[in-house]
Each structure stands twice: as C-alpha cells, then as structure tokens.
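The next block holds one structure in the form of structure tokens; read it before the comments.
The other protein chains are all here in position, but one chain of the complex has been omitted.
Presenting subunit A:
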Amino acid sequence: MNGALLRSLTPGVLAVLVRRGADFAAAEDAVQDALVEAVRSWPADPPRDAKGWLVTVAWRKFLDARRADTARRRREDLVDQEPEPGPAPAADDTLQLYFLCAHPSLTPSSAVALTLRAVGGLTTRQIARAYLVPEATMAQRISRAKRTVSGVRLDRPGDVATVLRVLYLVFNEGYSGDIDLAAEAIRLTRQLAAVIDHPEVAGLLALMLLHHARRAARTAPDGSLVPLAEQDRTQWDTGAITEGVAILQAALARDRLGEFQAQAAIAALHADAPRAEETDWVQIVEWYDELAGLTGSPVVRLNRAVAVGEADGPRAGLAALAELDESLPRHAAVAAYLHERDGDLTAAARLYAEAAHKAPNLAERDYLTRQAARLNARR
C-alpha cells in the first residue's frame, strides 16, 4: 500500500466532497472511511483510477452517514435530487480547500492546523508533535476549526493573501521531530503555485526556497546560531537557490510586485554573493525601500537600518535606527551591532546584553550573550 500516494490524493478527494456540498467535518469522516476501505481492498484489487475510486467510495460513505441520521433525512433528499456535478478541473477543488482552511473567520493557529490536516494530509498526531502540544489539544483545535468553517459556502474566490500568510506561518515554525514544517510548507506552496497563477504565490515559493537553501549552514553542530556573514556558503543548497531565483525572476517580470516577491529579492541578493563582502547592499537597501512602501512595517524598517549600515556605514545605519521605536523586537540587537561596527564597544556590549535579555528563543539568547561576553572580555 502506497501511503504517500494516498496522502497526495486525500486533499483532492476531500475537496470534491466539499464542493458537492458536503459539510467539512462529515466530508473528512467520509474520506477517512474511504481510506480505510482502500487499505483493505486495494492490495487484492488495485483500482485503475485511484482518485476516482476514492471519490466514489467517499461520496457513498458520506451519503450512508447522512441516511443513518434520520433528523437530516430531508436534507439528504435534497442532496439526492441535486444533479451530478459536471466535470471540473481538479485544480479548482484543491484551491477551494486552501481558501476554506485559511478562512478569515479562523484564528491563525486554527487555520494553520486545519491546513496541515486537510490540505497537507498530516495526521493529528503528527501536527501535535510538530507544535509540541498533546494530541488531544490539537484534536480539539482542529475540530473547533472545522465547526467554524462548517457553514461556509465558497461561492466566490477567497483571499490569496490570507492563504499565503497561513503557509508562511507554517514555514516559520521550523521543525521538530518527524515532521519538517518548513519542507511541508514548501510542498504545499508548490502545490498551490501549480493550481493558481499569481505572482505573490510564486514570490512566497521563491522566498521559502531561498531561505531553506541556507538551512544547513545556519546552525553549528552544537546547535548555536551562525550569522549570515559567517556561514559556510559551500553548504548552501545551490539547486534550491537556482530554482528560487528562476521562480522569482518569472514573477518579477509580470510587474505586479508584492511583499513576498520583494522579500525574496532580498534573499536572492544574499544568496547571490559568493562571499559575504561581495553582497550588493546598495540594491538590498532599494528592495527594503520597496518593501517598506508595500507593508509600512516597522520591522521592515528595522532590517532596512541594518542594510543601510552595510551600504553607507554604521553612522548612517544608526541614523536610520534613530527614527524607530525602541520597543521594536530586536531593536537592541541591531543597535548593538551598529555601535560595535562604529567602534563604541562599551555601548555595544551593554546593548547585546539587553538584547539577550529580550531574545525570543534560546539559540538567539545564547548568541547575543556570547556577543556581549566577547566585547566585555576584550575591554
């Protein structure tokens, strides 16, 4: 029995049932029943059209469940009277499922869980492990999400930007245990890019590939962070970089710039430099200007201050930083770096220690503490 095949077919089958008007939760139960049936009968009697087989069986299971439920008999009749749907391209179904899972009525964490479950075909246990929560907690979160979208009829296309945000959230969770969420996010975005022609979908896919390409070089064997400038560039995945750059260039050529394309462009410029000193910081600053215009995000302007510091010197970077609110995440870390480059080691050491205190994760905290210690030991 080919588990990977079943997993790749599941979202499409689920999508067909939902499009035919099945309630989301009921559709999922029916698909699960069909999968069990497939595991039982396929080894002896493999179907010619695996997906068609699954759709037929799942739809029958769905109708059976409806019939068993006498209180819903009337609605069942209505469903029965509906004409069989005409042939529709499979692509639309999958896309609908993406929109449903990223519906604005869901909280981001629910949307992420539902997307991994329904579109990604992961088990509840796998998702729970990836997010380090008990399986029962994740099961609750997913069933609550299903209830939230159970009444939603998708008669007009949803918002692609919402779907992209959900996928980006998944990507940024990184990985733990047996499920690599970054790879999973890339797989899903690839699938999305195959069914929808949208420059920002391409932009996000390129961005993910370019970030992911550097993953092996980003941490030392002991788990500590390696900053971009010190990474061993021979460890970068050149295949992923080439693919990311090609996807990005095709997207940019369509002249409908969005924030993911701009972010990918910055990542591409970093990936393009054979050595850190050869990074084209001037162009990176220009892309940060675009990105700041598109998003208005203060975090973008914080990153821009770093780029300005590299392109025009630390004083210019500090001037750009002075315009920003000190309560921004990583503000102290950026200030520390620019002060160090400017030669003010006392201020830099104090700011590194302050940044370590506020660091959002252990790897970053250790890195910043080491930076403070390095400067304090030198004085």
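The working rule: contacts are C-beta pairs under 8 Å (C-beta built on N, C-alpha and C of every residue); 3 or more make two chains touch, one makes a residue touch a chain; residues count from 1.
Here, contacts and distances are computed from a predicted model.
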Hidden subunit of the complex - UniProt protein name among "YCII-related domain-containing protein", "XdhC family protein", "HypC/HybG/HupF family hydrogenase formation chaperone" or "Putative transcriptional regulator, ArsR family": "YCII-related domain-containing protein"
Chain not shown: contacting residue from A:116, A:130, A:209 or A:356: A:356
Full-complex contact with the absent chain, from A:43, A:104, A:151 or A:223: A:223
Absent-chain interface as seen on subunit A, which is shown: 222-224, 349, 352-353, 356-357, 362, 365-366, 369-370, 372-374, 376-377
